[in-house]
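Mind looking over this structure? Questions follow.
A single protein chain has been removed from this complex, and every other one stays in its place.
After this line comes chain A, so read on.
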């Protein structure tokens, strides 16, 4: 496919599979490379100072992306009421996080905080990008450590206005604005309108 600038690019197939990938059998070297890559892309969740798993958790707020993480830093988190109890270490093409807990807002990190006065309240700031193949692992390893009875989860995230599908043009919309998605089990009042069709949510918030 020729682009506007005259270069030729291979358009990604909507089928989701490359022809070569489909036809070729995996050689032992391919398998080895694939395993090494999988190991490199493993998500490690390191907890500290917590009770043996699964531990009790009543409320879990997850802020995904720099904006949502900054919101928590500006309005909720402080060093008096909250303590760091966990960190996620991962690597992908877009970012690498470490196990350091004293981070700058411009770093890529994924940290967990607990409210000192009520240790069942947990916050997560995830400013790093969690790749497609790592999202499920992140989910299982984080939620696998907590009791899910009576747990209320709130996910905060942002999306570009240009991605919002609406009848009128997005130029005329008053932004920023809030939209929500909720499960049937969530019975409380939602503070903003629900996300209309045909809009969807992707990546870690969706997972």
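In this text, a residue touches a chain if its C-beta (ideal position, glycine included) is under 8 Å from a C-beta of that chain, and two chains touch if they have at least 3 such contacts; residues count from 1.
In this section, contacts and distances are computed from a predicted model.
Engineer: Which one, "Peripherin-2", "Proteasome assembly chaperone 2", "ARM repeat superfamily protein" or "RecA family profile 1 domain-containing protein", is the UniProt name for the chain you do not see?
Structural biologist: When "Peripherin-2", "Proteasome assembly chaperone 2", "ARM repeat superfamily protein" or "RecA family profile 1 domain-containing protein" are compared with UniProt, the left-out chain turns out to be "Proteasome assembly chaperone 2".
Engineer: Which of A:84, A:115 or A:195 sits in contact with the chain that's absent?
Structural biologist: Going through A:84, A:115 or A:195 one by one, A:195 is the residue touching the chain not shown.
Engineer: Against the chain that's been left off, what residues of chain A make contact? List them.
Structural biologist: Residues touching the hidden chain, for chain A, are 11, 13-17, 19, 22, 34, 132-133, 135-137, 164-172, 181-184, 194-207.
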